[in-house]
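Have a look at the structure below before the remarks.
What you see is the complex with one protein chain gone and the rest in place.
Note that the chains are named A, B and C in the order they appear, and that numbering of residues resets to 1 at the start of each chain.
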């Protein structure tokens, strides 16, 4: 009695039940990034004070699909692939905080519980979704090649409703994947007090970046994108006004923590 | 810019995207409670200080399946049942905190994201699982009647592995559903700091109870229970030594917040 | 070597792997039946010769949700509820065959493999779907009561797209559940020849009914219904012109085979 372990709940005497192993966490996969411009006011309304819109191109948005394998430093998960494979799709904009620019995730869906809570730890507002993304192939007729003319589809649904559909066609190689998701992330981490009275027991502004990023094959291209309504989503407020460009690339990266920039706390409470 | 709303993330200008509507939340469903005794040390090792084992019967454990419909005070979710129906299974023990006894959830699985994060708000260490529980029927041969001799099965799996299997047979009506889950809940709410350095940005001890509880048909009976191993679970440490009794009953309840008993905080941080 | 057993494939020496146990099969559950009139031509175009439209009310259609438990005559599945619980939604019209009227399933979705192939055996053209239907409750605020004013929602999706949404409100008790699905079923059973040349190795017209039907609580009411498009569905061709009435009732029934009315065969082939 007395001591429990584990990076995340449930914490136990052994730590083995923790929903997450301790970082570092390693990721390898493919990312499809579709950048467009929406009404800058639609981005601005999603930035809580003291965040401000980006100085340049404040209506720029990226919708990003990622098809990952990830694992802990034990690498055990890679041999039980139900515990290492997942997909996510997220909507990113840029913002300014105290004069510095950051990327920021506005919405995100993922298809595994550990990846969902890992995101909550990082300030990503993750929900569950059903996510698909065409994979390139090397042989046969049932898939695109990683070459100009290669065409990909990508979708996300939640609660049995399609939320986003896109198609992408490679036109050329690329040495980058756009500018919207290229900055360190700036996220709020929030958890309401159990009193459910409008106060937050967790209220932080954090920043983070991956490390040991490794970029594989990398392409740019054209795309189309459809955003749909749902009783619990409001993606259509971010409707495209102008498409910028799409990017597909292989990415490897590791993560081992971030930095708290601001922390509001409720009064500490200890038994008298 | 500046103001975002929503009980839970993602918070937006309208609040509509929040993974959870504001409480109160209402629940109606059926609960199957299976009580047994394990090694008291196996319970004690799961109680972080300053929690202590219960004075009486400290090895008593309940494994509980619940087949819920739940909704917000708008009741909108009830007409889109994918957003109101879910199952959960949880393992409960009792503990003592500053001289008072509480129930405490040790492990829990649920099959919807909103119910998972609702649990995190309440200090339930929820993971996702695949959960099934036989339903009683009124006509035909394919189900038990709510009467002596009625037999039920109940299972939970996660990551494609069975974790718990049970069967239950009604022997009589009952005016209660056991003693292990009968007390106010005592939960820790934890979230590691983004620095991932072993410190917790959220570290609270909270208590809560439902209100407006309404009990429907209520039965007791005999049961058997099997707990299985998994690379990410340790349920077999709670192996039964002696079965006590099982209970099936219909329950309605509402929830509208709890009370923080202790709160440890990291230093507040504000830009200079 | 030489002898394999099992009602359905895979057939083995023991028969244990068969996707289906031998009939009889027993069913207990709740059915929500929503009857409306569409363009009679939209029904007629789905009736292969020699079927003809019903003499009376040939545009009448029923969309039916069923929330089942089912089992074989061993009743083993009831204690492993993942093997006994499933939902289905189906679209039914009536037709005339050689002067006699029948009910006929036009489209159907189900959420378990055994129920899907059981349907194929019976001539139901089953696909997989994600199906939800509000359940009545006896206590609490999170569900309708089986009484006037009780409101239910029902949905089906496939391939991450909503196909049908409906709501139903009880207005009164009922001694029936409409007329569209009230007749013996008339189904085609088809399987293309492996040559995939347009010929069918299985081409039968069959009829069947359940037995030992037992009706529980039974209600009628009002409803609304929305049908949606999809790249692989054409439900909007059956758009409602006039709503008739909705019905909710508890049903128990068993099934033990049907009758072949017509059978076209390709030439038998035996090694010379």
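Following the convention adopted for this analysis, a residue touches a chain if its C-beta (ideal position, glycine included) is under 8 Å from a C-beta of that chain, and two chains touch if they have at least 3 such contacts.
The structure presented is a predicted model; accordingly, all values stated were derived computationally and were not measured.
Peer 1: For the chain omitted from this view, which of the shown chains does it touch?
Peer 2: For the complete complex, the undisplayed chain touches A, B, C.
Peer 1: Which one, C:37, C:101, C:127 or C:217, makes contact with the chain that was left out?
Peer 2: From the options C:37, C:101, C:127 or C:217, the contact with the absent chain belongs to C:127.
Peer 1: Given the full complex, what residues of chain B touch the hidden partner chain?
Peer 2: On the chain B side, contact with the omitted chain comes from 130, 132, 155, 157, 160-162.
Peer 1: Mind listing the chain A residues that contact the chain we can't see here?
Peer 2: Contact residues on chain A toward the absent chain are 26-29, 68-71, 75, 78-82, 84-85, 130, 132-135, 137-144, 151-155, 165, 167, 212, 214-217, 250-254.
Peer 1: If the hidden chain were put back, which residues of chain C would touch it?
Peer 2: Counting only chain C, the missing chain is touched by 1-4, 7-14, 16-17, 19, 22-23, 44-49, 51-53, 76, 80, 82-83, 98, 106-108, 112-113, 116-117, 120-123, 125, 127-128, 159-160, 188-197, 201-202, 204, 206, 208, 231-234, 256-271.
The rule is short, and it goes like this: only the chains that are shown with their structure count from here on.
Peer 1: Please find which chain has its CA centre nearest to the centre of all protein CA atoms in view.
Peer 2: Looking at where each chain's C-alpha mean falls, the closest to the middle is B.
Peer 1: Calculate how many whole Å lie between the centre of chain A and the centre of chain C, each centre taken as the average of the chain's C-alpha atoms.
Peer 2: Chain centres of chain A and chain C, defined by C-alpha means, are spaced 41 Å apart.
Peer 1: Going by the touch rule set out above, which residues of chain A reach two or more other chains?
Peer 2: 160
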